[in-house]
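Heads up, one of the protein chains got dropped from this complex, but the rest are sitting where they should.
Presenting subunit A:
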Amino acid sequence: MTQFFNDRHPPFDCLSPAELARLQASADIEFHPAGSVLIEPGATVDALFVLIKGVIDEYDGSELVASYREHDNLDGRALVTGTGSHRYRVHEDAIVHRIPRDAVLALMHANPLFGAWFYQDVARRLAALAQQPMQGELQSLVTARVADAPLRQPVWLAADASVLDAAQAMKTSRSSSVLVRDGTRTGLFTQSDLRDLVIDGRDAATTRVADVARHALITIDADAHVADALLSLTRHTIQRLLVTQDGDIVGVLEQIDLLAYFSNHSYLVAAQIERAGSIEALAPAAARLRTLIRLLHAQGMHTRLIASLVTELNAQLQRQLFALLFPPESHAHVCVLALGSQGRGEQILPTDQDNALIIADDYGGPLLEDASARYNAALADLGYPRCPGEVMLCNPHWQQRQADFSRRLDQLVATPDGEAMLELAMWLDATPVAGNATLWPPLQQQIGALCHGNDALLSRLALPIVQFATPPLFSRLFGKTDRIDLKKAGIFPVVHGLRVLALQSGIVATGSLQRIDALVVRRVLTTDLGRDAAEALAFLQRLQLRLGLERQLQHEPASNLLTPQALTQLERELLKDALGVAGRLRQLVQHRFHLQQF
């Protein structure tokens, strides 16, 4: 059969050959000369178009919002509603596949992954699609092999064994499955098969296990990556894989063991930190933490979960470092604060250490200069680069008595220049990580009280969101050489927007997600925007993490500059969605803080 359709591009790459054949059979090809309009706002949309050649521009009113080329498809969202919302005008003679709406809808129904592409709502789209393993990660990042994972010994039964024998064998060997050799065939019989057999009312004593065992076995090579094993389990929705070496079954990999293996990695790091009696002993734990990040990322764990796990381990590491370096007499009288992304619990790869030290007003113990200097130096050695802006507790500016910090906060609010606002933003995300945590809340409450109702101050604080406003989308996404600064274009507007909105509403939470939740409860954000913002942020952070891991492999410093051409079309689409959400949040902030004049 002639293949007109290129199935290597999303969303068609997730279709089975049969689904693809059905799609192909219903598809036509159309030619649309430059200047013609493919979809009009308000008109009925009865087909999905996939570009074979040419350029089609999308207009919202008179504004050009996107431009589509080879392999791109349009207009997925209008297809679902059945009515066009934007105008699609042919810029350069276009040849398109035309797939009837009914065929696409039927496939969306049959194939959820394919369907997710067309979801109306950004949050669902991002959540469903962003979790697909991104290209090329699995091969390069995961070092652990199936053979390294805890495998179980296979339990073999003879060909004439009964189901009752199988049940007894499972009990004595404490295994949830047995294997049966029947001539040249190998069968697998599991606890759930046993359950089904009982439900069917068959006699366990007389039924031969070889007759009811499954012979279509899903195996994995002992040399394969553990992440592949997890993928295979997920893909086939099964509980176990048979592990083979040179074609022979050498073990059984249970899903539960594999999951434990993944999480054990984090327990291991935690235990290592806990037991470290010296700074040197912390180094392997820090190294293992970095491996863990790669592993979890490659495995496809949600960025949010990785971030909370890593934040917890980072905090443990800093607590241990604090205990080792600061004089014991000081422990109850000082508090180490994590600032910035670490304070928000959103830092995965260490960028730079932002920290501060509050000293109780009545503290009269040993001087802390030396311990502080060693603290920052040790963190740097462990892979947390020194802060170029010197936001470190060894800097006297960031190590003060509680009363002095309190006066500083008053000053910041009294003279709200750019620098003061930058510092205030640092404080807004502060979270105690070591020492006496009660030293922080009075200062935090003071910030809240100072800012409450102070609209002029809040506007000053919100201003950078507008100043960082991004150029129109399409030029950045489709330009040949342009790179996107993920942080400036996406992460910052979301994070800072939430920060300022939270401050205005008297919310003390420091994490972006907690802020979103609280803002939704207070109806500052609609439920939709809240959900969209959470997923958009997670997606941007995932891209940032991947970029960071790639640069780490090449021994280059972290960077937030992303080349859109390096993304798949799927990722580009999601990035567009995510940046769109950032834009909506920016508009809200602009409106609430009356920033239109800037």
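In the analysis below, contacts are C-beta pairs under 8 Å (C-beta built on N, C-alpha and C of every residue); 3 or more make two chains touch, one makes a residue touch a chain; residues count from 1.
Methods note: contacts and distances are computed from a predicted model.
**Student:** Under which of the names "Peptide O-xylosyltransferase", "Xanthine dehydrogenase YagT iron-sulfur-binding subunit", "Amino acid ABC transporter membrane protein 1 (PAAT family)" or "3'-5' exonuclease" is the non-displayed chain listed in UniProt?
**Tutor:** Missing chain, UniProt protein name: "3'-5' exonuclease".
**Student:** Have a look at A:C14, A:A27, A:V209 or A:L325 and name the one touching the chain we're not showing.
**Tutor:** A:A27
**Student:** Identify the residues of subunit A touching the omitted chain, counting contacts across the whole complex.
**Tutor:** Residues of subunit A in touch with the missing chain: 2-4, 25-35, 52-53, 93, 95, 98, 100.
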